[in-house]
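Take a look at the structure below.
Just one protein chain is left out here, and the rest sit where they should.
Think of it as A and B in the order they're written, each chain with its own count starting at 1.
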Amino acid sequence: MTVYVVRRLGVSVFTLVVASMLVFLGVRAVPGNPAIALTGNADLSPGAIAAIERQYGLNEPLPVQYIDWLRQIVTGHLGSSPVTGLSITSELAGAFPITLELTILAMLIGIVLGVPAGIIAAVRRGKAADYAGSAVALFGLSIPSFWFGILLILIFAVKLHVLPASSYVSFLTSPASNLSHMIMPAFVLGTGVAAVLMRQMRSAMLEALRADYVRTARAKGLPELRVVLKHALRNSLVTVATVIGLQIGVLLSGVAVTEDVFGLSGVGNLTINAVFQRDYPTIQAVALITAAAVIVINFAMDFLYAYLSPRVRVEGDAQ
Amino acid sequence: MPDILEVENLQVRLFDRTGPVLAVRGVSLSVGRGEVVALVGESGCGKSVTALSLLRLLPRDAEVSGSIRVDGHNVLDLSPAQIRTIRGGDVAMVFQEPMTSLNPAFSVGNQIAEVLRLHQGLRGAEASARALELMRMVGIGDAEKRLRSFPHELSGGMRQRVMIAMALAGEPKLLILDEPTTALDVTTQAQILDIVRDLRARTGMAILLITHDLGVVADIADRVVVMYAGAKVEEADVYDLFQAPRHPYSAGLLGALPGSALAQEQAGRPRLAEIPGMVPMLRAPLDSCAFAARCQSATDECRAQAPLLEQVGPGAGHAVACFHPEPATTVSV
Partner (left out) sequence: MSLTIAPDPAAMLEVAARSDRHWWRRLLRRPPAVIGLVGVAVVAIAAIFAPLLSPYSPVAVDPAHFLAPVFSPGHLLGTDELGRDVLSRLIYGAQPTLEVGVVATGLALVVGVPFGLVSGYYRGAADMIAMRITDVVLAFPYFLLAVGFAAIFGPSLPNVVVALGIASLPGFVRIARAEAMALREQDYVQAAIVTGVRDRVILFRHLLPNMIGPVLVQATLTIPGAILGAALLSFLGLGERPPTASWGTMLADAQQHLFDDPWLAIMPGLAIFLTTLCFNLLGDGLRDLFDPAMS
């Protein structure tokens, strides 16, 4: 397992380095003078531009600029937004907990709804439960999250007045109020996750249930529940863990739009505002942090995969 | 006391994508306590389906009729809970594919101990100790280390030993071996058969051996049942069958056995392997002998109606379903 994990760690670090280069070069790709891009101010005097070029080291060769930029980020100096003048680090510190809470709640809802639904559908293949579960999953997969969010607001906030439509209250201030604000956005995202997980789980379970080792487990006299939940599920989880990585990008994109719909000032909203204000340093910081988060989550999935699959755990054989 | 296994008029209908398949057509067979019976035939003849139906391990949509009695209880009438006490308990089964029949996610010790917990009520250290004992019984060296091994770390022969140890864990009265050596190389085949023979001598359990390999049968079986296209075509004491097979199909199987006396005797005749065709897959009941199309001695009678199983000589309990059985002459060995 160590061999495998170390190798995946190497791959993750490599991916992170390449991703950071792309993020760095992205801002340099903005048409026009990078000094203007970095400050968002198009009416700078030549003297002011020269001053900014000195400040950001824009006259240095690109590799040197990249290393400097990386060093600042690693030490937590993300700079300040040229638009708002606020420290990007503190802006992110305010937005990040909201996004994190939303993502975690959505994952929890997705797992709690999706995994059992997928198992049940596979076990009851071709029966009513399978058709119902698969149909709901297909709806969940097809429904635009932002529209679903708007529908929920229409029903629960506008018509029934049972839940608040928008804004955020910290969990530390008032857990109950926090959850009442988060339940709708988390549910919107969670159902999307559940739909994907349900379909993956179902097909992985169908494959596992056909396997010879499942027949062996039945021939041993094990109760069907144990055959399904021990012998088939364990091997299905290996398959599901490998495909989750492909879905993280979709989930995080959904988080951004859900924040927008529900007026949550998380990282997604911060990013959208930054785009329209041409706040390049903030976009750069968010892009790098998001890419890093995805890479870390994927590494965690590799770790889980290695843990679940003895072949990888024992021999470090990934293929 | 009844025989450990009594099967009467077993019929199995399976469904594939194009429709029903008559996989087993009225097979009766019995295995006495401590007896070794071989069920022989080519792939597709219904022998594995027969084996799976004994423990109700066929797909849910399979239609099974007739009666299957294990230790006097009709398997087809049992509740799911009752059948589970028989599976892995009174009757254990070893499958053909040792590479895929063990769960890749769990250690072999875990998979053996699972049976011990279920059928023997053993826990923790007791279960581990017994699992070790079983692994040594089936000739697994360095058992302490192997207990923690995962299936992918073991060779095919080792995995099949683990499967056998797992089957023994429930202390079965009947062990069903479904082509236990087919996927293994010749040397390993011989080792596995030695283990089976040894276990039979030590435990006195009955064995139903399912195979296409008559070479295996001669060594180990007391009695042989030959199946063709889902039906029993001949049943005899192993000695009688090898001396004087009465069904042309059995004779052909024996003739195809390299180095057998019969093969030499029949040197002038085409061997079965050279007869074109395969075991037919039957979708509807047959009103002729299923073997007629491949049979040298087939007549219009064979193509007009199906022969019934009848007692024939020379030995007792020798039955054959054929209008033109081979002569009962004894082949000099």
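Definition applied: contacts are C-beta pairs under 8 Å (C-beta built on N, C-alpha and C of every residue); 3 or more make two chains touch, one makes a residue touch a chain.
For clarity, every value in this text was computed on a predicted model and none was experimentally measured.
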Selected residue (touches chain absent from view) among A:L44, A:A129, A:V169 or A:I272: A:I272
Of A:R54, A:R71, A:K127 or A:R210, the residue in touch with the unshown chain: A:R210
Of A:G79, A:P116, A:P223 or A:G245, the residue in touch with the unshown chain: A:G245
Missing-partner contacts on chain A, residue numbers: 11, 14-16, 18-19, 22, 26, 29-31, 138-139, 141-148, 150-151, 153-154, 158, 203, 206-207, 210, 245-246, 248-254, 256-257, 260-261, 268, 271-272, 274-276, 278, 280, 283, 286-287, 290-291, 294-295, 298
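As a convention for this text, only the chains that are shown with their structure count from here on.
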Between chain B and chain A, distance of the C-alpha-averaged centres to the nearest whole Å: 53
Chain A to chain B touching residues, read off their complex: 211-213, 215-224, 231, 234-235, 238, 308-311, 314-315
Residues on chain B engaged by chain A in the complex (per definition of touch): 55, 57, 80, 84-89, 92-93, 95, 97, 100-107, 114-115, 118-119, 150, 152-153, 163, 166, 170
